[in-house]
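Missing here: one protein chain of the complex. Every other protein chain is in place.
To keep things simple, chains are lettered A, B and C as they appear, and every chain counts its residues starting from 1.
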């Protein structure tokens, strides 16, 4: 099978780098075009200030970065653009026929944009047909993944949806990479924490309900629940921790909840995707887990780790959940989304072989 | 005025060191006796591994540490003993006529032991008379200060008691010094947080209600409210942050709450105490405060800083509170407690002069 | 005595903030004018992102920041400008009659600019007369303090100059505040160190020899020695550590060296200055000191702490030295320099009273 060429928008930023790192040796996709704003015209190897471990893969060093408004050859486009740049550019690319999988927040809450977390709401993908009809797009589409702090909330709660969650009170302890690069100055966060993350509390309170919602009659019916979010920043490189207290109308037992997490099964068509983890959620029995440094790489950074389930005398139950914010909460999720689109036939002229077999 | 000699139990530990640091140059008290277990018989200067800034004060270096079961000359005794050592030794000293101000948890929840935070519940001091009667003590007494994480909860909520707080959901981000020394290994907490602090959640859920309670008919009627606590550890040296969501039956406005904090007045007999801060609570208007490193030393480490008041769609209001855990939350509070006891005449043969004037 | 009004250039930056903090309650000087570039026209309280502990002093909040090219009323000007802005503006102000005490590197190595560390080279102040003559200035002057990493090297070695130091090999472990604000991104330095600090190695190799030099015949004869510097950045907020190995022609004994540090006396006219520490250097006998967090505030941040003197099988002796980089290594030194200028009569129409007495 020939690999599909893909483009990355915002390729020199922190999330753009993570896209490049995760796509290195990807079985279906290969990075062919890199797009940037201030870096346009430079070799990627010269332009990038690589902030991840080690060095950028040799395969991208010589790619010359294209300007933001370039026409692109790649059908599949991953976007790590800042919100402001995404507002106009992403729909323009979709209108021009590209499949745009974006990590930007600009269009997440639009009625006809799926906010996709494949194990949880793969059926939201049907919104693409609505989107194309609404906007007059033929082969293009715009698919978003959620805010990086919303993501572990949704993944931990999806198995519990069945119990009718009426209230979700969450307090995050977020990693520094969530703020991009240069991001949080070290003088602000050594021997310190910051009880505020600009914009995140609102996203956690709205995106969660859309993602847990149901696709009905051509639109997403939001999950009915009340979310109260507090976002804080801690001196951790990667891995967002969420402390959650929830109320559930159906009053499950503690055992019911543990079973729901243990039995949470990924549909086979998703489990077979190259970036899908074996377990989307895992429950850790140790009393002091999950921990960011020790658990963020579970499932190659794609598994959400849960721990410390216990009764909450106010809301019912409380527990902690952790996910890798720039893998599962950003670039990794966007790639998984694109893999799902591929097997579902949404990417024109590209059908991955493995999917052919597995879907029969 | 001649200063009163005091003894410190557990003098080489982290809290013991903070007692020594805070008592250096104290206007009423002077350190005369140091007591320890494994360090007994050594010069303090030889025995101590000083973990605070700089070096131990010259005045204590040559004091020879007495064994734990020594008879003590000092009427006033500060205890930084571990719980196990405190169980028997503290009441024994009180029975022998000593005023024991303890930071240990061993006796905090005993019915006749005041859990004292002077600005909040100075009237609980009357429990000493009950205690003496119960236990047959004449001039001795045992007075506790709270757990270091409970303390900022109580201080931030005391001004709001008037609105009838029915629910308190708190998530802490606690500093490393709360675990003593050697305490948390660095390998556990660099680039990491730990979602568990042994024993603290229970203390936060019980001590809070005792401290906010009322002295009636010789006992403390606990404040009626439900507390749900989550305790986490973060890589911060000093300063415990509490994220709180609360329900209040009287549904005050946001302005009411801000006014309650702004107008929270210390009774004059407490405001005059040497260790009392000018403001027991302060509200910081900046969107990203309080922060441990920047705000822990407010009021010489004795002021609790509050910020980020906003509506909580589930419980009513939410905000953050921060206090210095080894000053206001431990040794500093114990010293303030002793100062209150002194002006109230509970320390035999010692009446500080300043109090005489100020109380008229 | 009426206090002297002073101006601060670059007042919103990290070093500018430290000037303001240290000048609050200064006995001789009071902040009257604040000067900035992008912040000009705003209230200081609105413009500043205060990065030090607590909050900016109330006394400066309402001062409206003046543009960089403003005429200033204050005779004494402290400069925390970036190098580029300092190049032209500082001499222009001196030419206009101002005494400019600068922390910028722009003019440090100019032949007629004193690089002043009062305890070490107060006689370099005579260079001001040369400077005025050279440049046609009458009452104005330009006086620099050194790079923050050079400073502890010079202070630790000044007492050993007498032994004829022929080689100085230094490896620094520098704090984050040395890079200003926002400075080093947290993603670069949590669980990490950086073996490179732009520009500092060169400054350490040249400024050291000028500062240790001698004023002879109207110019500074540089100290004759070879310096090899390696600069690294570590995740510490404040306090630069220097690991030094040195060769001395006179081959002193270890005891000679310890005595030289112990006996290093500040001339009385400097010891009396308000910002002068009781001991410019102190030797710590503990095997694991100095340490940045524990020793940086020695002498209110103005004392250099030395430790671990031992033989170096290659160069002779080795030891560690530590100083607070934004106090003694920047703003605090600049203020001490201005105090020296004041008592020496270099500030027109201002003679501090205390000096009058002390000098008799």
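Side notes on the structure shown:
By definition in this document, contacts are C-beta pairs under 8 Å (C-beta built on N, C-alpha and C of every residue); 3 or more make two chains touch, one makes a residue touch a chain.
Every value quoted in this text rests on a predicted model; they were computed, and no experiment measured them.
From the set C:147, C:245 or C:275, the residue in touch with the chain omitted from the display is C:245, counting the whole complex. Remark: the omitted chain is touched by one listed residue; of B:27, B:67 or B:182 this is B:182. Summary of contacts with the chain left out: across A:119, A:191 or A:339, the touching residue is A:191.
Although one chain is not drawn, the whole complex shows that of B:237, B:258, B:272 or B:297 it is B:237 that touches it.
When the full complex is taken into account, the listed residue touching the unshown chain is C:236, out of C:236, C:260 or C:281.
Residues touching the missing chain, restricted to chain B, are 14, 51, 176-177, 181-191, 235-237 (touch as defined at the top). Residues 52-54, 190-191, 237, 293-295, 297-298 are the ones on chain A that touch the missing chain.
Contact between chain C and the absent chain runs through residues 167, 169, 171, 173, 190-196, 205, 226-228, 230, 232, 234-237, 241, 243, 245, 287-294, 307-308, 312-315, 318, 320.
Assume only the chains that are shown with their structure count from here on.
Distance between chain B and chain C, defined via averaged C-alpha coordinates, is recorded as 40 Å. With touch defined as above, residues shared between interfaces to two or more other chains in chain C number as follows: 190-191, 237.
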